[in-house]
Structure formats: C-alpha cells, structure tokens
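The complex is shown incomplete by one protein chain, all other protein chains being positioned as in the whole.
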Amino acid sequence: MIIQLEKNISAEQKADIIAHVQEAKFKVTEVDTQRANYLVGTGKADVDLRTLGQLPGILDIHRVSDEYKLVSRKWRVRPTVLDLGDGVRIGEGSLSISAGPCSIESEAQMEKIMQHLVDNDVRLMRGGVFKPRSSPYSFRGLGMDGLKLFHQMARARGIKIVTEVMQVSQVEEMHDYVDVFQVGARNTQNFNLLDALGGVDKPVMIKRGISGTIEELLSSAEYVFSGGNEKLILCERGIRTFETASRNTLDLNAVPILKEKTHLPVVVDPSHGIGIREYVMPMALAGVMAGADGIIYEAHEKPEEAASDGQQTLNFTESARLIHNLRKVYALRQELEY
Amino acid sequence: MIIQLEKNISAEQKADIIAHVQEAKFKVTEVDTQRANYLVGTGKADVDLRTLGQLPGILDIHRVSDEYKLVSRKWRVRPTVLDLGDGVRIGEGSLSISAGPCSIESEAQMEKIMQHLVDNDVRLMRGGVFKPRSSPYSFRGLGMDGLKLFHQMARARGIKIVTEVMQVSQVEEMHDYVDVFQVGARNTQNFNLLDALGGVDKPVMIKRGISGTIEELLSSAEYVFSGGNEKLILCERGIRTFETASRNTLDLNAVPILKEKTHLPVVVDPSHGIGIREYVMPMALAGVMAGADGIIYEAHEKPEEAASDGQQTLNFTESARLIHNLRKVYALRQELEY
Amino acid sequence: MIIQLEKNISAEQKADIIAHVQEAKFKVTEVDTQRANYLVGTGKADVDLRTLGQLPGILDIHRVSDEYKLVSRKWRVRPTVLDLGDGVRIGEGSLSISAGPCSIESEAQMEKIMQHLVDNDVRLMRGGVFKPRSSPYSFRGLGMDGLKLFHQMARARGIKIVTEVMQVSQVEEMHDYVDVFQVGARNTQNFNLLDALGGVDKPVMIKRGISGTIEELLSSAEYVFSGGNEKLILCERGIRTFETASRNTLDLNAVPILKEKTHLPVVVDPSHGIGIREYVMPMALAGVMAGADGIIYEAHEKPEEAASDGQQTLNFTESARLIHNLRKVYALRQELEY
Partner (left out) sequence: MIIQLEKNISAEQKADIIAHVQEAKFKVTEVDTQRANYLVGTGKADVDLRTLGQLPGILDIHRVSDEYKLVSRKWRVRPTVLDLGDGVRIGEGSLSISAGPCSIESEAQMEKIMQHLVDNDVRLMRGGVFKPRSSPYSFRGLGMDGLKLFHQMARARGIKIVTEVMQVSQVEEMHDYVDVFQVGARNTQNFNLLDALGGVDKPVMIKRGISGTIEELLSSAEYVFSGGNEKLILCERGIRTFETASRNTLDLNAVPILKEKTHLPVVVDPSHGIGIREYVMPMALAGVMAGADGIIYEAHEKPEEAASDGQQTLNFTESARLIHNLRKVYALRQELEY
C-alpha cells in the first residue's frame, strides 16, 4: 500500500498512521522524495483502506499488490514527464531522441557529433566516459576528464548529456556534469548504486538487465524512487536469448507492458537491441510504433573507426535519415487510435 | 552452389554438369519445382564458377555458402510474391492481412467472422481445424468436416483460407480445401511433413519454432523448396525466453534479418507473439514498421467465449481498428526511405 | 481425476460412473491400455471423491490436479519398471545402459559396436536409421533396410534396439524390428506421432523437447499413455539456452524433479546434453548421481569417421571406461540414503 502524506503533517499524525499500518501487519518504509512524502506498506494482510484513509495527515492512499509500488501505474495514473530544462522533456507528449557514440573519444569527435545533433535538432547526446567491458584489457573510457570536456561542449550548444555511472563513488563526482545518469544493463541490480542514485536530484535512466525480467526492471526503479528520486526513465535494450543472428533480442513486447504497469517514461535502444547497423532503423521505428517515449541510439562520424560498438553505430547520413523517419512515425502514432 | 538448368536441357548435358560438380567434391541434389529445375551442390571445396558456368545447359549459377541455398537472397535477389488468385497476393508491394479465430468452432462463428472480414476488405482468413494441444484432453479441432464447411463458406465470399496441417497424411486430405498450408511452431522441424509439403502446389506458411533459430527456420523452408514447392511464407510468432510477463517474446529483430537473408515473404503473428489482447495492436503495428509483408492475428466475435486462445484474441471492434491502423502504418512505411 | 475401473465392469456401471463424473462438471476421457481401463476426468470443479468412489465398478480413484494425469506419481506411487524380455529391464532397481552410434552406417560398423556391447555386458543398443537433420541435404539415415539388418544382428546377440521413429507411417513399418521406439527432441510435441505410439505394445522413450519444459514432457507422455500404451521412458537430453560453450545445457535438475512427479523411468543422454566427447563421462556419472534410471550415449569405433555427431561420440576405450564407472557410481548410489 502507498500512503501519500500531507505536506504539513505533524510528527504525531505520522506516528499514528505508522502505528495503524503496522497494527494491520504491514511493514512500513518511509519514503521522502524531492517531490513528496510517502509511507510504503508491504505485507499480505487484508486491510480496509477507507478506514485507514480517514486518519488525519493522509493525502491519498492506494492498494498496490505488485512487488514494486511507487513506480506502479495502479497508483499514479498520469504518466511522468521529466523536464530537463531548456525545453527538453522526456515522457508522453513528445518523442525523445538521444544519439551519440558508444564512447567519448576526443574533442574533435564530440565537435562533429554535436554539430550533427544541432543540425538535426536533437537535444540529447549519449556517450560513455566510464565503460563496462567484459575484458579488463579493453578500453575503459576517458573518465572524468572526458566528462568535463563533454559537459563544457554540450552546455555551449544547448545539448543535454546522458552517460553511464558505474559505481557509487562516481555519483557525486559526476553529478554536476551530467543531465541523465544512465545505469547500464550489467548494473540494473547493483542495488548500492541504485540506492545512491536515490539521493540525487537528476534523472536516472535504468537499462533492463541482460537477462532481467520486466518485473525486476520495475523493482530496480523502485529502489531509486524509494531512495528519494522520482526522476526515472526505463530503457528496453534487448535481452539475452539463444538466438545468435542478432547481438541481443530486442523485446518490444516490454514497451506496451511497461507503459501499462508504470507511469515512468519508456525508451528503446535499438543499437544494442539488435547490434547490427543495417537493422537499427527498422527496429527504432518499430520501437516507436510499439509505444516508446523515446529512442536512444549510437551514432559516430566514422562508425568503422569507433573505439567500441562500431558494428551497430550509424553514420551521420543514416542517423539524419533515422531522425527524420522517427518523427514521421511518431506523428502518425499520435494520430492513430490504439 | 545453385545451378539453374535450362528448360530444354538434354539428359547428357545434365549428366555432364553433375559429373563436373561431383568432381569438384560437391554433393549434388537435383531439385525440380513447379517453376524450374536446379542442381544444389553442397560442399566445402573451392570451385571456379565461371568455368563451370560455361557448360551447356546452365541458365544461371551462384555460390551460396549458407546451410540453406534456394531460399537465400544471395541467389535470388528479387523478392518472391505469391499470387493466391482473385487478386490476393502475399509479398512485397502490399500488406497482407490475415485474421480469424484460433479454432474453427461452428458455422455461425464463421459466418460472423467472415462478414467482419468482408466488411473490412480482408481477403485471408486463418482458423484451425486440427489443433496441436499440449494436453491430450484438450479440444483438438473439428477436423475435415470443419475444413470442408470452412472452404465452402470462404469460397462463397472470395476469402482465402490459411489453416494448419499437422501430419503427412493430412496433406492430401486437406489439399483441395486449403489456400495456404500452415506449419505450426511445434512442427517447424517435422521434416517428413516439410518433405510432403514439397510435393504440393499450394503456398506453405512456416512458423518459426518455439525456440527455433532464424537459420533453422530458413533450413526448414529449404526442405519444402528442395522438395519441389517454391511457394513459401515465413512467420515470426515469438520465441520462448525467461520472460513470463508475455506468452512469448516476439522477436521483431527477425523481420529485417529474414528480409535480407531470404527472398521469401515474412509475416508477423502478434497474437502468439505477445499473447495478451491489449497489446496485440502495438505489436502488430511495430511488426509492419520492422518490415513485415503481412500480419496474421486472432479475431473472434466474443473472445471470452472462444474455444482456445481467447486471452490473445481481438473482438471485431478492436480488429477493425487494427486493420485501419495497419494500412495507415504500411502507407507511411512505403513513403519512408529506410 | 483418475478412476481405474474393475476388469469385469458392466457397460451400465461404466455409463453410470461417467454420468456422475460429468454431472460434477468434469470432462471424461476413456482410456484403455494393454494393462487396465481408466476414466480420466478433467475439470476445475470440486468433487467429493469418497462418495464417487463408492459407485460399483471402481477399483481406485485419485485426484490429480496436474495437466498430466496417468503419468503422475500422485496417482501411481510405485515406479514403473519396463521388462523388455531376456532379462533386460528399464526402471528402478537397475541402471540401464544404452550405447551405440548416432547413425547406423553399415554391417561392419554394427558388428564392431555390438561386439563392444557384448564384451561389456550392455544389452541395449541405440542407433538411428531415420535421422532428423536440419538441412535437407544432409545424410538422412539408411531407412528400413538398415533397421532390418540392425534387428537381425541384434537378435543374434541378445541385444535390444532403441531407435528413432519420425512419423506416423513408420510406426507400423518399424514395429517388428524395434524394442524401444525413440521420439526425438524435435518430435516431443508431434502429437499425431504420440497418438500413433499410444496404439503399440512396445516401450516408447520420449526425449525432452529442445526447449521443452518438464511439464510439456510429462504431457507428451500423457498422450501416449492415454492412447493406450503405458510403456514409457522419459529422457533428459539438454535444453537450448544462451550458453554456447556446450551444444546444449544438460538440465540434471530435471532428473529429481521428474522422479518425483512421475512413476515413469528417467534416463539421461549426456552425449547430446553437452555435445563434447571429453565431457560425456563426467556428465553421465553426474546423471546417475542425480538419480537417473539409465544412461544413453553415443559410441563408435572411430568417432572421427562417424556419419554424424562424431564430436560427441566416445570411442570403445572411453566407452568401456564409462560403463565400468557408471556401475561403480550406481552401486554407491544404491548404498547412500538420500
């Protein structure tokens, strides 16, 4: 159960509500976010919410039987829309496009990709400075120096930054240079990292785990939300299956399912989802038609020279065509009655 | 390697070509379809096709290194379009829509669904009379009596029939009442059935196996083709993964991959692909945007009373809206440059 | 629910029982096997078995809520042991070892492998004459001529034959030359084949589907049993997963789970289960320790020259060592209290 508390609730009122909920055999967790204060009750008992709801200090009360609570659409029906400032929004009502290289490599590289984004009116740039690599001997990114340069160049062009955070100690370090913290597919269940991101006031995009279920993705989002940060985005990026003809199996089923289960924005990453440059376009368009609020993909001036993921990265011609088509497809989706 | 023979080739010429190919350490299989005559050579040796190609009696010769040969687009670049007569086509240049119940249940049921199809200008009806069921105690379909009635009613309305064949002995029995033989996901590697369907002159739609790879699907198609029947359609219908929030994981990645690997038409079954009524629409539209040549889905006057698969079956209101949207999305796809 | 009928039940008594069961909202299926006569009731209603059980003509009545009924151990607690004659048994109380080549190739080949089996006191030989192959251009087996020779040579040496049947029409054809019909992993849900095998009086070994669940395997066995044939063996042979370091993932978890869920014997195929010769031994021994009633594996005089599956086939030295070890491990298992 979720209880949203009134802003001006007194300590006595709150203690009284907690006592009542515990009496009903529910465990209570207090959740204070930048936006509001909640009590989350977990338990199996049956309880009469109407009686409970009449206690003073309660703004709203809902039954949510899922493992995840605060991210559930059963509780918050209106879709969450994140405002990144300067007119950049993620969530229902617009199609959010993010593009950029797998890894930030150099000033010259960023110069070019940012010009490409500006030319195509794309306001969000992805790019990794801390790279999770399965081998310790692979290139692991430019680190904080790269991020600072990234930030400075992006600010000058009105571009917002999406970049991966890999560990707790980086959260604070990266904070001032990032617009959206990305949690990678290998860290979807790095619970300490999720806890730490609960403490920041910037949006967090959580990628689905390599073989993570939809429910686990929602539970990971619940970690960040219950840690205090309501600014969340979920990302479908393909799951691991037996099929070897593609890098991953992009699970577009997850899009309509997530859109019904949660109020959070859902974006699709077709680059990792199929892993083959030629097919990124159709999968991105399919993602929009499945209901995605945004598309995040890899682009590079010369994909064949990219430090990583070149085989799934679009060049600027392909990228420009994709952006054009994405907007056409999204416009049609807005017209259709689903 | 594939060698297409001239129509008027002499027995001596053919024997001579075979001898040359065998000399090059290739195993030769003679394939005679309703359309043409081929020699398929399988082997690992390196051979000079130009020299070989000069032998009299050879119309065309191609190297195809995949396990599958005749269904490969490396050999036949132009997409195959199947003509079912009466203006019904499957393949590039149009979007083929097939709808109907999981199981044929009664004359009254068919009457209603056919009227719905006619009203919406849909020319292909799916519906099972032989039903593969995991339990021997479940309803297994109306059998041949159902099919005969299905055929009679469909003919009267200009509707073409897509229905599943489960075993070799049914191929002949069903032949005159069927427009497209469907091979179900549990029979994708029923090689005797595929062999038998190589002998008929009607289109065969092969569904991807429950955990079948894209390559296995193509090899199954190769069985039918090499058995003599070039009229083939491939169907992506979801694969089995760890995810339990959907019935199957619709692998739309398979659509652009198949479209590049083979010249055969590719259709998508969103009903089995996600298994939840509310989400059939977005997945069907996504399938079109991924590049599908057709959509096949389940519809029923009263899904909640259907003999099987009711939970993933659209009612007529939903179905009409889907048909309308499918055509809009397909029209947009035709406009876009991919 | 399962009702075992008395042998001398009258038609009236039977009709009366059926009427009572149907009245309780259960669908009734009559099952007559070579061993006994049953009524299987499927439905969701709650019914008082004690009252029902007092009707004349009922020998025994059990509630079985699983999808599968007659193969369930909830009903028949005592393990099924199959007697193949000449002292060859499969089931609890002994460890059944079957070995032989993937494909029957020639008289000389069989001569050698049979001598190897006789030398090591192994009484069951596996070997395919109808081979399911993913490509139509691969070797598909020697067919009935091969089987007849196989049968003649095996009979002369007191060896029993386990071989794969691929389609309905082969069941009758193969019947007199086979001791155990094997249903391959691609045919686990070939329901027509299962139905047909319900009509024979010889044991049927069903391999788990390539991505078949344990429950589906039991339901496939239920097909054969409810078709009239109680002589069944289940075989774990590895499932398809994302792991590519082995051919399949041998799911030994299935062994103790199946042993509790069903009264049927359970055997393990380590050759397909891991697919790499060097590791067949440890996986076979692990299979015994997990509780298998038998092991079936591939052996060949010269694995590197085998017509198929050479990479997972043991030579005679390895095979002899495995047989020796299997018996040691089984002897220890008999001593231990689990």
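Before moving on, here are some points about what is shown:
In this document, chain identifiers A, B and C correspond to the written order of the chains, with residue numbering beginning at 1 in each.
What we mean here is this: a contact is a pair of C-beta atoms (placed from the backbone, for glycine too) under 8 Å apart; a residue touches a chain by one contact, two chains touch by 3 or more.
Remember, it's a predicted structure, so these values are computed and weren't measured experimentally.
From the options A:Ser10, A:Thr42 or A:Gln152, the residue with contact to the unseen chain in the full assembly is A:Thr42. By the touch definition given at the top, chain C reaches the unshown chain through residues 211, 213-215, 239, 241-246, 249-257, 260, 273-274, 276, 278-279, 281-283, 285-291, 321, 325, 328-329, 332-333, 335-338. Although one chain is not shown, part of chain A still touches it, namely residues 27, 29, 40, 42, 67-69, 132-137, 166-169, 186-187, 189-195, 209-211, 216, 219-220, 222-223, 226-227, 240.
Where chain B meets the chain that is not shown, the touching residues are 211, 240-242, 244.
The definition used in the following text is that only the chains that are shown with their structure count from here on.
Think of the whole protein's Cα atoms as having one middle point; the chain whose own Cα middle lies nearest to it is B. Centroid to centroid, with C-alpha atoms defining each point, chain B and chain C lie 33 Å apart. With centres taken as mean Cα positions, chain B sits 38 Å from chain A.
Looking at chain C, one finds that residues 211, 240 touch two or more other chains.
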